[in-house]
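Entry: subunit A
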Amino acid sequence: MPLFREPEGGAWVAIRATLKRDLVLMMRRRSEVLNPLVFFALVITLFPIGISPDPELLAVIAPGLLWVAALLAALLSLDSLFRSDFDDGSLEQLLLSPQPLPALALAKVAVHWLLTGLPLALMAPLLGILLSLPSGSYAVLALSLALGSASLSLIGAIGAALTVGLSRGGVLLSLLVLPLYIPVLIFGAGAVQAAILGDGVSAHLAILGALLAVALGLAPWAIAASLRISING
Partner candidate 1 sequence: MWAFIHKLGSPKWFYAISERLLPWFWVAAAALILVGSVWGLAFAPADYQQGNSFRIIYVHVPAAFLAQSIFVTMAVAGFIFMVWKIKLADMAATVMAPLGAAMTFVALFSGAVWGVPTWGTWWMWDARLTSMLILLFLYFGVIALRGAFSSRDSASRAASLLAMVGVINIPIIKYSVDWWYTLHQPATFSMTSRPAMPMEMWAPLLIMVLGFYCFFIAVTLMRTRSEILRRESSKRWVRELTMEVS
Partner candidate 2 sequence: MAFDSLSAFLAMGGHGAYVWAAWGVTGLLLVAVVLHARAERRVLLRDLRRRARRTQGYGAAETQVSHQETQVSHQEGHVHES
């Protein structure tokens, strides 16, 4: 074996390998994928029991409930985003690779969205039926959640990266992240409401897209910086 070989594969190879590795890992621990979905369904079940089974009342509050419950479910899964990598030492290896860390972090976030945000978005219409969500808003609900949850994953990953070195980071993580989620919640739930009222939803979706663009532009660097801070202990 030679003493030294110049790294040939560029960042793209490393990103693909990280995507594949995280996907395989998540598929081998299916409960971690399923738990947020079950949580989502459970929380939605609680509301009619806690408030009232009246379909008309439920229909009014359904967009907000679905969005808040999905947001909490996504939050629930965030803590494990970097935790196991931190515990077994893979995270320091990730930080020491000669590849751009923001890109690798983005790959991990992408897997998180793919296996949390996207399933939540696909499941939301089903739960919408339980809350008598008015017809015509189901597609918008799924679409707004799919778009919004990508921003949630990106923003949440900053919090997860900041708290990964702390032994009890879970509650702190929600404290850090939830205030930052508010704009996404406003425009996400707003889109569904606009669809119910028959208003145009393109403005809402466009703003959700803009938020995602901003998050995509800034969050990877913040995540990378946060990981470097956390690895310092």
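Definition applied: a contact is a pair of C-beta atoms (placed from the backbone, for glycine too) under 8 Å apart; a residue touches a chain by one contact, two chains touch by 3 or more; residues count from 1.
Behind the choice of candidates: all candidates are chains of the complex that A comes from, given by their letters.
Everything numeric in this text was worked out from a predicted model, so none of it was measured.
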For subunit A, the touching partner in this complex, picked from 1 or 2, is candidate 1
Touching candidate 1 in the complex: which residues of subunit A? 158, 162-163, 165-166, 169, 172, 175-176, 178-180, 182-183, 186-187, 190, 211, 214, 218, 222, 225-226, 229-230, 232-233
